[in-house]
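Of the protein chains in this complex, all but one are displayed in their positions.
Lettered A and B in written order, each chain numbered from 1.
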Amino acid sequence: MGNQTDFERIEKAARTRQIILKTVTYLLLGIWAVMVLFPFYWMILTSVKSYSVYNSEYIPSFFTLSPTLQNYADAFTAVPLARYFLNTLVFTLVTTAVMLAVITLAAFAFSRLEFRGKNLVFTLFLALMMIPTELVIITNYATITSWGLRNSFPGLILPSVTSVFYIYLLRENFAQIPDELYYAAKVDGTSDLKYLLRVMIPICRPTLITVTILKVIECWNSYVWPRLITDDASYFLVSNGIQEIRENGFGRENIPAMMAAVVVISVPLIVLFLIFRRKVMEGVSRGGTKG
Amino acid sequence: MKVVLQNVTKKFPSRSKKAPEDVIAVNDFTFEIPDGQLIGLLGPSGCGKSTTLNLISGLQKPTSGRIFFDTNDVTDLPPENRGVGLVFQNYALYPHLTVRKNIMFPLQNFKGEAKLTKEVMEEKVLEAARLVQIDGLMERKPSELSGGQQQRVAIARALVKMPSVLLLDEPLSNLDARLRLQTREELRRIQQETKITTIFVTHDQEEAMSISDMIIVMSAGVVQQIGPPQQVYDDPVNLFVAKFLGTPPINVFEGEVREGKLYIGQEAVLQVPGAADQPVTVGIRPEGFVLREDGPLSCNLSRVEVMGRDISVVSTHPLCQNTAIRSIISAENQHSVGGPMVRFALKPAKVFLFRKDSGERIRFEVD
Partner (left out) sequence: MEQNNYKGWLYLLPAIAFLGVFMVYPLVDVFVYSFEEGYNSASQTFFGTGLYNYAYVLHDPYFLQAVKNTLILVAITVPVSTGLALLISVGLSSIQKLKDLFQTVYFLPYVTNTLAVGLVFMILFKKTPYTDGLVNLIIGLFGGKSIDFIDGPYWAKMFVLCFYTVWVVMPFKILILTSALASVNQDYYNAARVDGTSKLRIFGRITLPMISPMIFYLVITGFIGAFKAYSDAVAIFGTNLNAAEMNTIVGYVYDMLYGDSGGYPSYASAAAIILFAIVLTITCINLMISKRSVHY
């Protein structure tokens, strides 16, 4: 151990290092935050610039003094944006609701009921988790086409109302509920279905909410399947709508109007996220993948 | 190395919105820990023991006050420059490293001139491992060790760099009762062999008393008393210390001093020359009772427990705060104990008087 002046030197060096490290950290985090936010800022900014202003700016300005909402009006009148919106809403709600029903029933059977072949079927289910959608989408396309369900809601919805992964997630959660509750309910003469609705679903609400959130995000952003199965614009979802707007809408160069449409499409999920921030992030870290 | 704390205070910002005042974990500590001793930092949970340890290690900084190692002021020195060894309550062994690599870890941090060669490191690791008797388990991972073995590895890891001060946070609390007895003897042996100033935190008074050179009794962020275990036990400064030390615990009565005599109820049980007249709280150690048929203190007998060398007489008294009075009587003195009542005389050195308001000790002359 050195003397007191030595100590002071060490203390000072440690403090300087601390400050430098803090600064670098905040700088790095700040840069990434700008990277993330900038596209959003740019899309909002562009959406309130008028068409003529936008096109006369060779060097785009970072703000505008004369914001206009004309582009938003155009977005809803020149292209059937409201229609896309409504389609997506219906698609998202129906898909999510049907899926919740299907997976809840399946998870209940796997966790609570006893029947011959249960373990075998469950193993088969787990094996299906490894199958990527890309592999089965070809036949599904053929199936839906042959059923004459192209350009219809059933055609859009039916292939995505089950998820083996969510069944698995929910079953694990159901299985944690102590058996005693079930026996107690049985003794009281509660039927299986009633037990599921009155006891298991309320207890496992957090998991169901997680699944709902993930499915809503997935539905709202789904692009590939709707693109395959719809070519009639009156059944387009927002993703396809955007693609359509980009290629045929507004006259190709009306960027501000396109951005207005993009803002409108992005807002619902962002608002939903900001309201249920914790739930969403918790849910995604438990059961989500993307990337 | 001598460790000195001077008026050290540590406050934490309050987390609850209802009570926005700061939480004072450590309040104005001043004490000096002599070089080469084993010190027990003792108190009920939440009294600021662990905070004190963290202040000495440098993991937390005091809000005010200074900390010295010998004569060097280390208050603002970061932990990595203090050269202390720290053993955590849950051991904090790196789960992905073997015992050998865990113990070697601190040595690999030395830089510049202090840097050690591989051979020297190996040697030091083996030496530390031998000291705590785990040299046969060097290639195991922590998950393959028992609790006691993990504890030894943790101590070896703290000792291997020859720290100036060794700090242990509740070192025995995660061990089962038998292992705890064994390990505390071990701790004593290691400390005596290495002569490193060692401070350990515990809430178990028996543990602290049995191996420490000195104990520091804390309560609610305030140091109550410092001294050798026997002295603190024999001469507590206040009711808290008297109650906290000793098994079975001290028996506490409501009493009153009148004209140099201590009254419990209507019975004058002891001469207490020098104590002023006032209502008092009386503490009587279990070994302070003497069975005598004409003894001044009469209690209702509950039962007698034979423990071999001693017997324990369990009785009740309306003015006793304990649910049962426990008195330890040498088995040779066992007079016939029978009937509904039992009468005791008291040993003056084992009777302590405390002020009713503050719990402070009231002294009287003992011949």
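Brief remarks on what is shown
Here, a residue touches a chain if its C-beta (ideal position, glycine included) is under 8 Å from a C-beta of that chain, and two chains touch if they have at least 3 such contacts.
Since the model is a prediction, treat every value here as computed from it, not as a measurement.
Across the entire complex, the residue among A:L156, A:V211 or A:V238 in touch with the chain not shown is A:V238. Note on the undisplayed chain: of the listed residues A:E134, A:E180 or A:D232, the one touching it is A:E134. Contact with the omitted chain, checked across A:F108, A:Y195 or A:Y235, is made by A:F108. If you put the missing chain back, the residues of chain B touching it would be 57-59, 78-86, 88, 90, 92, 94-96, 105-106, 108-110, 141, 143, 157, 161. Considering the complete assembly, chain A touches the hidden chain via residues 21-22, 25-26, 28-29, 32-33, 35-37, 39-40, 42-43, 46, 55, 57-60, 101-103, 105-106, 108-110, 113-116, 118, 121, 125, 128, 131-132, 134-143, 158-159, 161-162, 164, 167, 192, 217, 220-221, 223-224, 227-228, 238-239, 242-243, 246-247, 253, 255, 258-259, 262, 265-266, 269-270, 272-274, 277, 280-281, 284-285, 288-291.
Simple rule for what comes next: only the chains that are shown with their structure count from here on.
If you average the Cα atoms of chain A and of chain B, the two centres end up 56 Å apart. The residues of chain B lying in touch with chain A in their complex are 69-70, 72-74, 76-78, 81, 83, 164.
Of all residues in chain A, those touching chain B in their complex are 1, 3-4, 7, 10-11, 14.
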